[in-house]
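Of the protein chains in this complex, one is absent; all others appear in place.
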Amino acid sequence: MAARTFTIDGKLVTAEENATVLDAATEAGIDIPTLCHLEGVYDVGACRLCLVEVTGIGKLLPACTTRVAEGMEIKTDSERLRKYRRMTIELLFAERNHVCAVCVANSHCELQALACRLGMDHVRYDYTFPRWSVDNTHTLFGMDHNRCILCTRCVRVCWHIEGAGTKNVSGRGSHSHIISDLNQSWGSSETCTRCGKCVMGCPTGALFAKGVTVSEMERDRTKLEFIVTAREKKQWIA
Amino acid sequence: MVIDDLMEIAAKEKAARKPWVVRCCMAAGCMSSNSRGVKEALDRAVKEAGMESEVEVRGVGCMKLCCQGPLVQIDNEKPGATVEVTSVDHSPLYEKVTPEDAASLIGTLKGGKTSVESADPNQPFFTGQMSIVLANSGIVDPERIESYISLDGYDGLHHVLREMTPKEVLDTMIKSGLRGRGGAGYPTGLKWATVAKTPSAQKYVICNADEGDPGAFMDRSVLESDPHSVLEGMAIGAYAVGANQGFIYVRAEYPLAISRLHTAIKQAKQLGLLGSGIFESPFNFNIDLRIGAGAFVCGEETALMASVEGKRGTPRPRPPFPAESGLYNSPTLINNVETFANVAPIIRKGAEWFASIGTEKSKGTKVFALAGKITNTGLIEVPMGTPLRRIVEEMGGGAPDGGTIKAVQTGGPSGGCIPAHALDTPVDYESLSKLGSIMGSGGMIVMDEGTRMVDVARFFMEFCMDESCGKCIPCRAGTVQMHHMLTKILAGKATIRDLEQLEELCDMVRNTSLCGLGQTAPNPVMSTLRFFRQEYLDLLQEDTLGPGATNPPQKTVPAAN
Amino acid sequence: MDRLKFATVWLGGCAGCHMSFMDLDEFLIDIADHIELVYSPVIDVKEYPHGVDVCLIEGAVCNEDNLEILHKIRRRTRVLVAFGDCAITGNVPAIRNQLGLKNGESVLQRAYLEGAQSNPGIPREPGIVPALLPRVMPVQEAVHIEYYLPGCPPPADRIKAVLAQLLAGTEPRLTGAQLKFG
Partner (left out) sequence: MIATLSSKKDDRLGRVLEHASGDKRFKILEAHMKKHQFKQDALIEILHKAQELFGYLEDDLLLFIAHKLKLPTSRVYGVATFYHFFTLKPKGRHTCVVCMGTACYVKGADKLLAAVEASAGIKAGETTEDNELSLLTARCIGACGIAPAVVYDGTVTPRQTPESVVEHVKGWTSHGH
């Protein structure tokens, strides 16, 4: 496969022609913030946190779905990008009920970590305080819609890796929410295989293993990556 | 089907023409004022007068002056004449016709008088128009392909298939200067050329008939009035780019347009104008209908394609553009109704003719749906570059009841409000965009002094909020916050800080949203802020608890030592 | 040498932030030379004084009393610091907002009637027991706030960092993990 040479934040980088800007940056040790990207499943370009500036292109481009090109000049960090990213995070905090103090994922949460990284000391928007439910009907896992950011990682792992298709998005706009099967309780789902991959993929405290309490929900992402890599590289075959 | 067959159909249709043609509008606007009842009454009246052999009562499409519907027009050609009328200019256009009026209207054919009022065909509303897209509208019977054929219909397709290479068609389109009529104004020829040069065994053509802008009904009228012109345009496009399958994605809210399209496609297939080996060429092309289901975002091309694939209509990032990877990951040509309706006339009359109309960068005509606080509501087609003032004041007749026009809204929820003092702006893509609005698909809503602009901004924001698909954060959550801020402003509970925050959020949502819906959602706010800022400021409350509101403390800075 | 007129206030919160403030330990002695504590739940001053330089505000704005004093504080203070998650986000006290329009009544009923072990009854004493606001607010929704000190509670070293910067006359800046909510 042909290689492409370009710059990211002034650094000369080479990557395969099909690589995304996000892949290339990660490879080069440059960390672009993202919440919807998950190693092993297809990208959707939805969270808009990985937007980067590319010289000569008026619009900001999502690093996760933009392919590298020869001679591209990419800027992953600028005052403008930082400002937009912080606003995006603030919008998320105001959208649902993210109460870090009582969250299972406190200290292990990608949303919380990004808020720190982007310098969010408070949210400038009025909180909407919507009413969302908690689904605790599953024997192994729980889902708290209050903490969901609709990144759809769970939907994608459930379909793309596990092949069950239990999870999907229902409704639209700010009424969108993650469902199991026909919007029934997760515990009554007829398709859930209880594999737990959705829980492994969740960036916040929305999906959690039952029994964990505040700050105890740590996730092992390496398992997901292992499954995907093993499948792609046929490592299952001894 | 060969050209002789086509000519024979046209000749037969012309020969069968009765001396009198009573045209009755059967488009959705007049139908909602009982034009079906009028047509039935006209049919009865003809029968009762014993004039069946002399009079044809023809259900036609939109006759433009929708506010005065149901409309009826009689072509009083001399008895025995066999020439099809192609101009509506000189016969009286009867307004607000009721079934009871039918007998007296038919009576006029025998020299009787009628008390039914008729519109002056020489008023600016009609004389200011130039019809390309709507040329057949109100004349052709939209439910009979023969009627379309008798007006040179499918001639363009024949010409293209028999006389032109795809490359020549592309060149013609590029030379014509036609730009997408869906709103953004991308050059149509370039788009076609990109699809054409992308190698693929399978390509698609999609007609975007998901006319979702509130206040826009041009595409609906075209589909209801002259569906075959769209089919012909699509077929020509398919030939040029090398596609063999087309889809028309039409809103479920337009049942009449759907039924006429069904009929039109069926008739075209029966005559072999769609299907395999069209005009005995190797070209195959089929069209299927896809019915939308109430999602504005599906007007966005990637969302529309997801919907055609039976999925949730959420957009995806571009690139890749549909021209390279669209429906089912194949190169896809996607244009809107009006764009396709321009194609056959361009082929028939030539690129030079088309390019001679309009302005330097915006060629041809544009159809607008004139509505709101204006005397003449209805459909108009004007050359690009026509000043807004001529459209709303001369043709539209200004605000009704002596009111004053305050602003003209174009481009729907993606557009902006053009203030009255800028009415001399010519209508073209660049001029409107300079004013912070867009051409959009053609909705033109006139607002008078009674309209509060902050209210208008909130109305559109509510629309965008409800129609946001929810996929990307800036649009999903940003529209909610912008709507909240506008509500706060309208309630008199906001301060200048809120207004600053609103402007900052507008900038962010515009620059970070995934698709056009989010990227343009702030436009109505930004344009009203630009031209009617004082209306916002008047609603703000004094910020007594904001920065600098504190009484001076004893110490000036919190400094140690 | 003028000492900084310093205040702390306790609105709708659990006092955990003030507890954390006490965890400043010997730093409290260090700052004692530089500040004059003019108002705080830990001293006996009834009326919030005029001309205060810095005030740390713990807790969300939950009732009419909270709102009134917050407005008064804003008018009489140069620099306000939202102190802890309840002040900045509404945090746990604001969870009642999710219960809709009647959220205030719902929580009172739950606490004082359904949850009562003896003498059920909702306390209502006009002028003594302030009425709940229909919606719990973070402090910045009600007044302008200069600086934010997140945490539930903010750890002592984070409080120290902010105070040290304030005393040094620089703008307090917290970064990275120091900004962690929860």
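Note that the chains are named A, B and C in the order they appear, and that numbering of residues resets to 1 at the start of each chain.
Throughout what follows, a contact is a pair of C-beta atoms (placed from the backbone, for glycine too) under 8 Å apart; a residue touches a chain by one contact, two chains touch by 3 or more.
Given the structure is predicted, the values throughout are model-derived calculations rather than measurements.
Here is the thing to keep in mind: the chain we left out touches A, B in the whole complex. Across B:Pro19, B:Pro92, B:Pro345 or B:Gly443, the residue that sits in touch with the chain not pictured is B:Gly443. From the options B:Ala293, B:Ala491 or B:Leu537, the residue with contact to the chain not on display is B:Ala293.
Note that of B:Val241, B:Leu379, B:Val392 or B:Leu486, the residue touching the chain absent from this view is B:Leu379.
Touching the omitted chain from subunit A are residues 159, 164-172, 179-183, 188, 190-191. Contacts to the hidden chain, counted on subunit B, fall at residues 28-29, 31-33, 66-67, 69, 211-217, 220, 252-254, 290-296, 307-314, 369, 371-373, 377-379, 409, 412, 443, 445, 447, 451, 456, 459-460, 463, 467, 469.
Here is the rule we go by: only the chains that are shown with their structure count from here on.
Among the other chains, the CA centroid farthest from that of subunit A is the one of B. For the pair subunit A and subunit C, the distance between C-alpha centroids works out to 34 Å.
Inter-chain spacing, taken between the CA centroids of subunit B and subunit C, is 57 Å. Taking each chain's centre as the average of its CA atoms, subunit A and subunit B sit 39 Å apart.
Along subunit A, residues 124, 126 each make contact with two or more other chains. Taken in their complex, subunit A has these residues touching subunit C: 93, 97, 99-103, 106-107, 112, 115-117, 119-124, 126-127, 129-132, 146, 215. If you check the complex, the residues on subunit C that touch subunit B are 1-2, 4-5, 34, 50-54, 71, 74-79, 142-144, 146, 166-169.
Interface of subunit B with subunit A (complex): residues 295, 312, 316-317, 319, 465-474, 476-481, 484, 501, 504-505, 508, 511-514.
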